[in-house]
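Of the protein chains in this complex, one is absent; all others appear in place.
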């Protein structure tokens, strides 16, 4: 079985889906000759031609909006936004068109499309190459939103996203693109949208996270194990619809929960998960569900590493809920 | 003392601030001759001329983006977005420029500007004249966001927003524009940004809401009073920064909380408030903090009234926390 | 026959007109259109006008909540509808196109269903009135957000080119729409791809109250085509034959692989912007009256009369027939009744997610 990085897993998923279904096409800035600035689409234009691997003009509105029209007309476009921070010029196309086409037409028209984007911080990219805007998508009815953290999931979830009959925002933590390699089957497999993964079993507290913060979350869990505390680690993988059943099941067992995400805190996905835990499990909680998140401000450059939840901040929060 | 509707209060606030400060100007679609589609700027162009009350081209990006440049250059622009639903074509200007100018320049440049917008549902406007996008703003570091519910607050808060040295999103529930008249002083007064108002004192449970939903929230409180339950009603008024102190103070007293907002539920301001209550008051809670919100989907037309939290849904939720 | 020899030059000094105010054919080529076709154009314009008048009654009687009057746009709408291959080509319309819907062959009953937002609406009452759409007719569902349908129209055109379907993507919008960034970005993408897209501006010189002079300093909307390296045609949209002939040629150019084009059809909006507007606040009555004197229907009636294709008797028959159809269709639409409340939770996704299922239960409980 080949061992792939996340970026290679993306490339493999796109390649397989394009080979399988002639309606699938890739579009975006620099996705053609350049193979994408992170090389996610490397080699695809040579293989499938400039029509199915299309360099777009420099306009996110044109990219996302054109994808809506292509999808409505029967294609399965996979649009690439060069950085999640740059989705905003195309945000109206995402929320006013893609998310609402099926609904407003009473199901007459649909927009089966994927919008891929590198997300998150930790690469010294300053605030326009570091943001984690998933809450904006999760808050928008009509969109599904995935944030991956492993090469294996990436391939299986991207293929599911491409086959989904509704628009899916597919977020790829750029700091994980080449962080790890793992075995990724070349045989067909799919990972269902909306299903979380339990990365580590435990009984003392539940750590819920996703995307880039899975790294620090798992490190924190190991450190806790070192001092005899067994943490259960859940990777949401899909943030809308997030896997409530798995999360509540775990917290019902442990009675303690931390929700960890590098996105800003205010009105975030972490807030949603924490609020739901409190709403449905109040009596089983032995401590308040705490959030360890990014901060409510633009992402800084000089303090790049400090913005994201560090292992220390996660452990400090864990201590609070354990000593509560 | 004159009695004014909310729309008249807006007009009065703009008039007073323009008379007071030559840097203040109004800009947007139809704000000139037409006086705005809701007549918020009626008469102002005649009084202050087409330069200070400027009809813009039909582009929210141009409106918000130009406001950023005007503000950086020393003006105090008050930009009108015709409906909150139409802020999205200008969303990048709001989150990439307005919200980040001060931060990214290390305080060298600032964007003291107000972006006004009618918000919320209940007017049979379908999903592009009914949405409540405040969570998108609250989630964006660098923006302050106000959602008013009374004529008196509207005047005092709009004046504070115009004088604030940072960008403020000022949201006006359109269904309240002419719903009530109340006494609004013609003398100068300001209402501080970030301070909630306790609309009704009570001891049995706390109802936290803001904007259009204040109507149903207060009706629900009255119905509860009718059956001998005293609900404390808090109007947040500012959703970022929201008044944590006042909310937690009340819930610490009542032990029960409902957070009510017509915005979609997922990753919402209501989720933020509920999560914070659970985080900081776990032991004082006699029931889980519940949210009564709009739904996670595009705003429908035919079922216009059902989308927003109804008195019945608020009472059903109140029953749950009271019987808990 | 027109396909091979293009008759119309882009960037003309004055708007292209083929019939003068008196109804005379003033073009330098033979008109050559069959009588039934010409009468059909007249019928479509008249139907659109009568529908517009009916809408005013719907508002007065509180049967609908919003209308966007299209009186004054009928010639452009009728000409355009005949110029594309209905049911084959795709149309991306906007909210002032109900007259165009009639000409496109959308049943009155469906139109009224949409205006009432009831069970007669194929879109299940999801959108506010004047926001039609039809999968059966390849008419993309209207979105309120101005110009947001331009990039999708471009995308559909690119898809047509990739698949070689021989279709054309036709997109309509107003003059105000041309100021939106998405308008520009979408057309630019279609143009650089040489996609079969035709962008059609119904220029009535107002965006609600904002006169075109506050919208752009460009010499004309057609002139904006230079920004994309595509031809721009400036047409008298109160002349149904000019609208038809230019649109047909431009659409066939696109179909023949000559790429994207922009067309400006000069029209006038007789009514207020919408039922929520009071146009006396921003434009003089005289201006409106002057425009009405150039009425496209009367102009074309004079033309038909000169051709011996019109007489009062036929007019009265036609009006009576259309009125009857309209009244009957409205009754049929009303008879369909409300859409069920819980249907509001359908069509968010192909399959509802758990949060929607929970939320539907809340409403079910509430309605019990």
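Lettered A, B and C in written order, each chain numbered from 1.
We take it that contacts are C-beta pairs under 8 Å (C-beta built on N, C-alpha and C of every residue); 3 or more make two chains touch, one makes a residue touch a chain.
All values reported here derive from a predicted model rather than from experimental measurement.
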* **For the chain not depicted, the shown chains it touches** => A, B, C
* Structure fact -> The listed residue (C:64, C:77, C:130 or C:188) that touches the chain absent from the view is C:188
* From B:35, B:142 or B:309, residue that would touch the chain that is not displayed -> B:142
* Structure fact -> Contacts from subunit C to the absent chain lie at residues 179-185, 188-189, 191-192, 194, 213-219, 223-224, 226-230, 259
* **Those residues of subunit B which, in the complete complex, touch the missing chain** => 25, 51-52, 54, 56-57, 59, 61-62, 64-75, 77, 89, 92-93, 96-97, 100-110, 141-142, 144, 165-166, 194, 240-241, 244
* To do: For subunit A, enumerate the residues touching the unshown chain of the complex.
  => 29-30, 32-35, 37, 55-59, 61-62, 85-86, 88-89, 124-129, 265-266, 295-298, 300-303, 306-307, 310, 312-313, 316
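Just so it is clear, only the chains that are shown with their structure count from here on.
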* Centroid comparison with subunit C (C-alpha atoms), farthest chain -> A
* Structure fact -> subunit A to subunit C, mean C-alpha position gap in Å, rounds to 40
* Just how far, in Å, is the C-alpha centre of subunit C from the one of subunit B? -> 36
* Rounded to the nearest whole Å, what is the centre-to-centre distance of subunit A and subunit B, using the mean of the C-alpha atoms as each centre? -> 30
* Would you give the residues of subunit B that are in contact with at least 2 other chains, written as numbers and ranges? => 85, 88-89, 127-128, 266, 295-298
* Asked: What positions in subunit C touch 2 or more of the other chains?
  -> 124, 126-127, 131, 143, 145, 148, 181-182, 348, 353, 355
